[in-house]
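Contents: one structure, followed by commentary.
And now, chain A:
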Amino acid sequence: MNWLTLLMVLPLIGSVALAVLPKENEKLVKQVALASTLVVMGATIAMAVGFQRDNIELQFVEKYAWIPSFGINYALGVDGLALVLILMSTILAPVVVLAGWNESQGGRWSVKTFYILILVLETMMIGVFAATDVFLFYVIFEAMLIPVYFLIGGYGSGERSAAAVKFLIYSLFGGLMMLASIIALYVMSGAQGGHTFDLAALSQLQMSSMTQNLLFLGFFIAFAIKAPLWPLHTWLPDAAESATPGTSVLLLGVLDKVGTFGMIRYCLTLFPDASKTFTPVILVLAVISIIYGAILAIGQRDLKRLIAFTSISHFGFITLGIFAMTSQGYSGAALYMFNHGFSTAALFLVGGWMISRRGSSTISDFGGLQRITPVMAWMFFLAGMSSLALPGMSSFVSEFLVLVGTFTRYPVHAVIATFGIVLAALYILIPVQKALHGPTTPGNENLSDLNLREKIAIAPVMAIIIVLGFYPAPLLNVINPAATHVIAQLGFSDPAPTSGGK
Partner candidate 1 sequence: MTFTAPVLNYTLLSPILILLGGALIGVLVEAFVSKALRSIVQLSLTVGTLVLSLAQVWRIHNETSMSAAMGSVIIDGPAILLQASILIISIISIFLFADTDHFTALAAALPGSEEERHSLETGNQVTEVYPLTLFAISGMMLFPIASDLITLFVALEMLSLPLYLMAGLSRRRRLASQEAALKYFLLGAFSSAFFLFGMAYLYGYSASITYAGIRESVVGGSGNDVLLLIGIAFLSIGLLFKVGAVPFHAWSPDVYQGAPTPITGFMAAATKVAAFGAMLRIYYTVFANAQWSWTPLLSVIAIITMLFGSLVAIAQRDVKRMLAYSSIAHAGFLLAGVIALNKAGLEASIFYLFAYGVATVGAFAVVTLVRDSSGEVTDLNRWKGLGKRSPWVAATFAGFLLAFAGIPLTSGFIGKFSIFSAAYESGAKGVVFAGVLSSAIAAFFYIRVIVLMFFTDATQDGTSVQLPSALTRATLVISIAITIALGVYPAPLLNVISNLSTFIR
Partner candidate 2 sequence: MNAANYLYLSALLFTIGAVGVVVRRNAIVVFMCIELMLNAANLSFVTFSRINGDLNGQVIAFFTMVVAACEVVVGLAIIVTIYRSRRSASIDDASLLKR
């Protein structure tokens, strides 16, 4: 049974169904959208159940010729990492639909269009993680931009079109860098036994270290833009500020993961040596992102921008973990990707509710919410705690794994990165104090607290955050084999205890 194709087709069916529905009946449109995302989620979980943990091979593999004359296949398959990310995406989708029930109103186009875009995007989100053919990956990687572009530009707020363009140009530029590398790979594969885009085959290519470095950069720049790594991050705050909360969740929670996912799946696998060559630089960039993002977050006045910058900091952690080349770092990073998806979702959704109620996203416009809207305030607080990786929250496990894993090989980087956790306390508690504590500022005396729909939407997110905080094993068991596999392939093994040189 072609699970992955099924997963990709289901949302498309949903979007087609939406297309035929009448524009006017918005309620029905939303219900259908929600239903289809739920179906996809169910299917994904059903698939995940059948996943064999300890098998490091790709699973649920599918392969059909697509453009034979270029040796391009429609090839899908998942390892532990991809599976986890697909799970995350498909769980987040219904949450976003439910949480952003009304955010599609007041857009340039109809509610219907909004959800069609969302569903198309979901298909691509699944495909981009499942693709095992580099060309297919690239196609989806680029095509994904279009729906997001319209989601931001069409339904966002403020300088939405400018932000959308910035996002698109940035990403396209990165994408073209990657295209150049892909072309080079393709040509080389032709020279070395037949044109192909099969990831496994390409990873066997022989190439001079010079070439490898250049091609690596081509890929890495694209991914460093996606998962905003300092200094390629400036599109993210604008995009997040303008996009609707739901879009932001998909953008930061899922799409940006493609960047870090790509670093693992493509940079490390295709260019092991180059990866090692560039590791020092990348680690520094990662550490800078952690600290820089955190400090900038502290300095923000706008709630959405603040969240965006916290994400930049978090992506720094993920990158750090990936390139630490230890099983703890890798598993930590992988788990981090998953957790970040949910803690960012929590922050953005609750933040979004606060903003839509108050009609402003300036932090200082809030105040004393804890007295007026206790539940909403609590949810925001919990989301914040998860974002600053409080023990007991899932994000703690991943963050600590990253730090420990990094420390064993790159102590200095780890130590600097750890300062991020103090800054995290600041960038969360400052908005918490301004928005939730203190006397009620005029203008939000009679904001309404979360309604049932919103509670239902946020509950699973919180549940996941907390449950995984105490019991991350289910995910770790899936990730670990992949982790050890990749690390081993790169010729690394976890450093043995040094006994401090005694």
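To be clear about the criterion, contacts are C-beta pairs under 8 Å (C-beta built on N, C-alpha and C of every residue); 3 or more make two chains touch, one makes a residue touch a chain; residues count from 1.
Regarding selection, all candidates are chains of the complex that A comes from, given by their letters.
The model shown is predicted, which means the values in this text are computed figures rather than measured ones.
Undergrad: Contact as defined above, complex as supplied: which of the candidates 1 or 2 touches chain A?
TA: It is candidate 1 that touches chain A.
Undergrad: Could you please specify the touching residues of chain A with respect to candidate 1 in the complex?
TA: Against candidate 1, the touching part of chain A is residues 65-70, 108-109, 138-140, 142-143, 145-146, 150, 153-154, 160-161, 164-165, 168-169, 172-173, 176-177, 179-180, 183-184, 186-187, 190.
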